[in-house]
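For this depiction, one protein chain was excluded, whereas all remaining protein chains were kept in their positions.
Moving on, here comes subunit A:
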Amino acid sequence: MSEPSRDPRPIPRGSKVCRRLFGPVDSEQLRRDCDALMASCVQEACERWNFDFVTETPLEGDFTWERVWGPGLPKGYLSAGPRGIQDNLGGGRLPSSSPALLQGTVQEDHLDLSLSCTLVPRSPERPEVSPGGPSTSQGRKRRQTSMTDFYHSKRRLILSKRKP
């Protein structure tokens, strides 16, 4: 990437810091563990957002996913970066997932589309679940996620005892 000669912080010749700590590393095992952990990350995200991020298809769940058209999106979401290349390798699955959305614009549609999600009440399908409170279920149409969704804050007892 950058020329080594321009590195402002070169590694000193014969640096003692360059060392392996726990013996040889098994590349095969690294690959297997990496794949397994990535799969579990994808699975967690899939359950969290009821969205299949591999095939980019919405699933059943709390969130309703809908396509958003290109013009209103910030540029960063539209670029055909590595993700766009991957999409092409994936084999044109996006148009097939919902052809109705591709009306009109034919050229490179999948790059100009994005998805937005909204948290909707599930009550429409089974109104008997909350007969008394249509207003409350309407009220939580959109909910923004916050850090607390990911981390539970809790107080801990610090330092069990103090030496006299």
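Following the convention adopted for this analysis, a residue touches a chain if its C-beta (ideal position, glycine included) is under 8 Å from a C-beta of that chain, and two chains touch if they have at least 3 such contacts; residues count from 1.
Just so it is clear, contacts and distances are computed from a predicted model.
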The complex's invisible chain, by UniProt name, from "tRNA (guanine(10)-N(2))-methyltransferase", "G1/S-specific cyclin-D2", "WD repeat-containing protein 92" or "Signal peptidase complex catalytic subunit SEC11": "G1/S-specific cyclin-D2"
Subunit A residues that touch the omitted chain in the full complex: 1-2, 6-9, 11-12, 15-27, 29-30, 33-34, 37-38, 41, 44-45, 147-148, 150-151, 153-156, 158-159, 161-163
